[in-house]
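This view holds just a subset of the chains, kept in their places.
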Amino acid sequence: MMIIMKPTATEKEIQAVIERVESAGARAHPSRGEEVTVIGAVGDREHVTRLGLDASPGVERVVPILKPFKLASAQLRHGVRSVLEIAGRRIGGQHFALIAGPCTVESRDQVLATANVVRDGGAAFLRGGAYKPRTSPYSFQGLGQEGLRLLAEAKEETGLPIVTELMDVRDLDAILEVADVIQVGARNMQNYPLLAEIGRCDRPVLIKRGLSSTLEELLMSAEYVLKEGNENVILCERGIRTFETAYRFTLDIMAIPVLKEMTHLPVVVDPSHAAGRRDLVVPLSLAAAAAGADGVMVEVHPQPEAAICDGPQALPADEFPAYVDQVIQAAELAGKELSRV
Amino acid sequence: MMIIMKPTATEKEIQAVIERVESAGARAHPSRGEEVTVIGAVGDREHVTRLGLDASPGVERVVPILKPFKLASAQLRHGVRSVLEIAGRRIGGQHFALIAGPCTVESRDQVLATANVVRDGGAAFLRGGAYKPRTSPYSFQGLGQEGLRLLAEAKEETGLPIVTELMDVRDLDAILEVADVIQVGARNMQNYPLLAEIGRCDRPVLIKRGLSSTLEELLMSAEYVLKEGNENVILCERGIRTFETAYRFTLDIMAIPVLKEMTHLPVVVDPSHAAGRRDLVVPLSLAAAAAGADGVMVEVHPQPEAAICDGPQALPADEFPAYVDQVIQAAELAGKELSRV
C-alpha cells in the first residue's frame, strides 16, 4: 500500500502516519520527493486497511499495490488457465462451451423440445430457470420445485448437464439435486452468505457480473466461493448499466480479455440479457467469441412469441443450428474449439 | 401500454399486434398518424407484457403508461405522506429523524459510548452492524450474534430503537429479537426472497438503494415488502455508481424530491457511505436535509481512527452535537422538525 501525503503535510503528520503503519505490524518506507512524500506500507493488507489512513491528517490518498483477490488471480496458477470438466464437457482454455435453453422453465413440452434442439445443435449445457428473480413482485416468479423436476427430466432424456439459478440459500439442497452448475444471478453477485454456502459444496458455479460491479468486485465474489474450497467457478459478463438508453444493458466486451489477464477462471458471455432483443444476439455472440470468451449462454425457445418471460430476446429453436455454425467460426478465430462430449 | 410501430410496418403487422393484444384479454386502440401507427393496449399489464411485443415484426418499441408499483405509489394515499411511528419516534411527513451510530459493532465500550453520545445529541435511532457485507472474504465480517447482544444492551441502556442489517434470511429471527428497524443493504436491494420474508413480519424495514438501481427499481423492491402486508418501509439513498473517480459513490440528491413525488414512503439519506470521507459528511447532510430528506443516517465513532471498519467516514462522537445543530437548521428550511421522544 502506498500512502500519498498532501503537498501541505507537515513533518509531524508524516511521522504520525509512519507510527500508525508500524503499530499495525507493517513496515513503513517513506520516500520524500520535492513536492510530496509517499510512504510505502509493507505488511498485512487487512491490518493496514483497517487503519483508515485515508482520513488521517495530511494524507491525500491511499493506493493499494496488491490485488485483493488471491485464489482467483491469474498468478495463482502461473498463467495456466483453469479448464473445468463438468459431466464430460470442458470449459476454459481452448474449450468453448455453448450453454443454451429457455429463460424460464414453463412446461414439460417446452423444456424437452428446447433441450433436444440445443443438444442436437451442439450445446454443451442446458440452461433454464426454475426460480426467477423478477423486478416486479407481480411478475411470474418461476415454477420452483416443479421447474426443477422438469429440468431433471430433460437431463435424463438428453444427457445434457443443467445450469439453473439459485436465489434463496434455503433452496440449495433442492437445486443440488438437479444442477450440474449453480447459477448466481447478477442481483445476487454480492449475496455473500449465498456465495459462501455454495463454496462449501463442490458443485460448479457460474457467477454473473452485477449490473454495476467492477471486474475486481466480480473476482472478489468468486473469491468468496474459492475461499471455502470450491474451485469450480465460471464468470459471466451479461451487460452493465450505462447512460445509453437505446438498449437495456451495455455488453462489456472488454471484460473478456481483461478478465483473462486478471484470473485463471473461465469467462462466458450472456448476450441475451444484455441485448433484450433477439436481433442483437447473433452479432454480440460473434463478438464475444471472437474476443476470446470461453462460452456463450444463450436463450432459445421453441416459440419465442409465446414465452412467459423474455421472449423477445430468445432465439427461435429452429434458428439454433445456423447460429451455432457461425459462433464456432468466431471462436476458432480466437483459437478455440467447440466443447462436445 | 402504447405500442409504437415502425414507419415501415405493414398493415398486416399492425393487425397482428392488435390481435395479440386482444388475445391477452386487453383492448387495442390503434391511432394511425401520417408516419407511424401507435396502438394503445388497455388491460392487465402483466398479461400484455408477457406478449413480448417489443420483438414482434413491425414494432419499434413498447412504452409503458402506468407505473409498475402500486402500494408504494404516492397516488395510493392521494398525496398524503406516510409517517411511521417506531418506539415513539416519528419519521416522514414533517418529522426529520437522525439515525446515528457506528458502522460496525466492535465492542461493548464502543457501542455504549456511541449510543449515549448520539442519544444525548438528538438521534432518534441507534444504527450499528452486527453482520457486515464486505467486498472481501478476508475482511472483518462483523461480530454476528455477539454484536446483536451488544446492540440489545445499548438499547436497554439508552432507550434508543435499533437499526441493524439483515444479510442472510436464516438470521431473521435473531435480528427480530433486537432490531426495531431491519436494514437491507444496497447489495441486497434485489434479494427478493429476503424482502418477501421481511414483508411477512411487520417490523419496519429500511431499504438502501442499490449502487446502480433506478428509483423505479427501488420502489419495486419496496413493493415486494408491501405486497406481503408490511407497510413500514423507509427508503434510503446512499450514493450511486458513476464515472467520477474523485469520490467512492455519487450522492444522488435529486432522488429525494423525485422519490417524494413518486411515493408516500419516507426517504432518508446516508451521507457517510456515499462520501467515504468524514469531511464531506457535513455538507452532504446539510444538502440532504435542505432538499427535503426525512432523515439522515450517519456514522459516529468515539475514536474513528481506531475503528475496525470505515473509520475514515465516521464523525467523531464529540463533534456530533454541533453536527446536529447544523442539520436541524437545514431540515427546518425544508419545513421539518427534529423527531424526538
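Note that the chains take the letters A and B in the order they are written out, and that residue 1 is the start of every chain.
Going forward, a residue touches a chain if its C-beta (ideal position, glycine included) is under 8 Å from a C-beta of that chain, and two chains touch if they have at least 3 such contacts.
Quick caveat: nothing in here was measured; it's all calculated off a predicted structure.
Depicted are 2 of the identical subunits; the complete assembly encoded in this structure file consists of 4 such copies.
Assume only the chains that are shown with their structure count from here on.
Subunit A and subunit B have Cα centroids separated by 26 Å. In the complex of the two chains, the subunit B residues touching subunit A come out as 20, 45-46, 49-56, 68, 133-141, 167-170, 187-188, 190-193, 196, 210-212, 217, 220, 223-224, 227, 241, 276-278, 304-305, 307-313.
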